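For this depiction, one protein chain was excluded, whereas all remaining protein chains were kept in their positions.
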Amino acid sequence: MRARVYVTLKPSVFDPQGRTIAEALHSLGYANVDDVRQGKYFELDLQTTEVDAAKALAAEVADKVLANPVIESYRVEVE
Amino acid sequence: MRARVYVTLKPSVFDPQGRTIAEALHSLGYANVDDVRQGKYFELDLQTTEVDAAKALAAEVADKVLANPVIESYRVEVE
Amino acid sequence: MTFGVVVFPGSNCDHDAYHAATQVLGERAELVWHKDTSLHDADVVILPGGFAHGDYLRTGAMARFSPIMPAIKAFADRGGPVLGICNGFQILLESGLLPGAMLRNRELKYRCEHLYIRVEQTDTPFSRRAQAGQVLRIPIGHGEGNYYADADVLSRLESNRQVVFRYCSPSGQVDDAANPNGSVHNVAGICNQRRNVVGMMPHPERACERLLGGTDGLVILQSVVDAVAAGANPADVATTSSTASTSPTR
Partner (left out) sequence: MIDATVLERHGVTPDEYHRIVGFLGREPNITELGIFSVMWSEHCSYKSSRVHLRTLPTEGPQVVQGPGENAGAVDIGNGLAAVFKIESHNHPSFIEPYQGAATGVGGIIRDIFTMGARPIGLLNSLRFGALDAPGTKRLLEGVVAGIAGYGNSIGIPTVGGEVAFDPCYAGNPLVNVFCIGIAKTSDIIKGVASGVGNPVYYVGAKTGRDGIHGATMASAEFDERSAEKRPAVQVGDPFMEKLLLEACLEVMQTDALIGIQDMGAAGLTCSTTEMGSRGGAGVEIDVSHVPQRETGMTPYEIMLSESQERMLLVVKKGCEAEVERIFEKWDLHAVRIGEVTADGMLRVKERGAVVAEIPNRALTDEAPVYRRPTERPASLETAQTLDLEALPIASAPDVATTNRVLLLILGSPSIASKRWIYRQYDHMVQTNTVVLPGMGAGVLRVKGTDAALAMSVDCNSRYCYLDPRLGAMHALAEAARNVACAGARPLGATNCLNFGNPEKPAIMWQFAQAVEGLGSACRALSIPITGGNVSLYNETDGKAIFPTPVVGVVGLLPHADRALGRRFVGPDDAIVLLGEGHGELGGSEYLATVHGIVKGTPPSLDLDKERALQTLIVGLADSRLVRSAHDCSDGGLAVALAECCFDARVGADVQIDGVRVSSRDTINDAGALFGESASRIVVSARASDVPAVLARATAAGVPARVIGNTGGGRLRIAIGGRTAVDLQVEEAERPWASAIADRFTQRVA
């Protein structure tokens, strides 16, 4: 089973990388892009075949390893 | 309107970060996680209000700037 | 002759290249701001190391859109010698002047130290003074120097003899133990098909003075001084092919 984990900086944390990308896009003429925030994205291949177990496992892994709870939050999806 | 862009290394490209995380997870006892691949995730705030236009814009930005076609592929979602 | 050293926002080895060109080689050099659209009278262009635009998206990803890039492309198309060092190499890859891409070092850590590279090809403007198979001790300093190209591109690179430098042991052995970042085929530097554009991860400008622990980088910079003096369009440079083995032992 495949789980997807999305890790993003908490909304209150400044994201200089996203801002720099947004500014670069503006200078390329993409004025319609107001803002960019950059996060991380993980695909996990799990041996689990049950959706709930997979979700729980992915969330635990996200919480413990993939995300830094001090500044980041995460979201888990299972397909 | 918000667009989400997911950038991942092509399957044929070795992902040292994903590999390292997978190994770390194994050593922490998560034997159920077969493999991990790490990608990037972008949230774009667009001024566009039409779904199709937003999608097209996000795809263009992804294609031109956010992803490197030599090693990466991308996926776009609009909410 | 004049070195044109391009300054991107976030370049930080620009002054080092400038120093090597002017103070060590005694040549002229000019810093070219990335928003310029002309290289003025540069005879050779250096894209220096550093972190253009912070390398926030990908190394070199944003620099390739700089206003100066069309002039660099045109210069390269005319056969002018272009050297991308470290971040400059990454920019050349992103802008398509050289094939392939960079991944993070396989150990995921930035790595700075003196290393050894073997000169594989001597028919480029940046290696013509070296001996084929010569081992150079030159520092690296990068977190994303893990060169990648897919199998087709790689075999084309090898058969066209476009791998100019490979990481090796002090005695010239090309093997995995000598590979600091996981690059395919121990690639430390490559050139384009026309051989006038060279990209390399190690920093020759850091190895030009005895005081700083070695002068092996000089051969690279002096090569291009020779090339320009010879008025050589690199395409015309004697194509005496180098003798170093083209496929590394893995």
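Of note:
Letters A, B and C mark the chains as written, and numbering starts fresh at 1 in each.
We adopt the following convention: a contact is a pair of C-beta atoms (placed from the backbone, for glycine too) under 8 Å apart; a residue touches a chain by one contact, two chains touch by 3 or more.
None of these values were measured; they are calculated from a predicted model.
Across C:E30, C:E107 or C:E158, the residue that sits in touch with the chain not pictured is C:E107.
Check C:H15, C:R28 or C:R137 against the missing chain and you find that the one touching it is C:H15.
Annotation: of C:F3, C:F51 or C:Y167, C:F51 touches the absent chain (contact as defined above). Residues of chain C that touch the chain left out of the display are 9-10, 12-13, 15-16, 19-20, 23, 33, 49-51, 53-56, 106-113, 139, 141, 143, 182, 203, 205-206, 208-213. Mapped onto chain A, the footprint of the missing chain covers residues 9-10, 12-16, 20, 23, 68, 70-71.
As a convention for this text, only the chains that are shown with their structure count from here on.
Between chain A and chain C, the centres computed from C-alpha atoms are 35 Å apart. In whole angstrom, the spacing between the mean C-alpha positions of chain B and chain C is 30. Mean C-alpha positions place chain A and chain B at a centre distance of 9 Å.
Among the residues of chain B, those touching two or more other chains are numbered 65-66.
In chain C, the residues that touch at least two other chains are 57, 62, 65.
Across the complex, chain C meets chain A through its residues 53-54, 56-57, 62, 65. Interface residues of chain A facing chain B in the complex, by the touch rule stated above, are 6-8, 18, 21, 24-25, 28, 30-48, 57, 61, 64-66. Those residues of chain A that touch chain C in the shared complex are 16-17, 20-21, 24, 27-28, 38.
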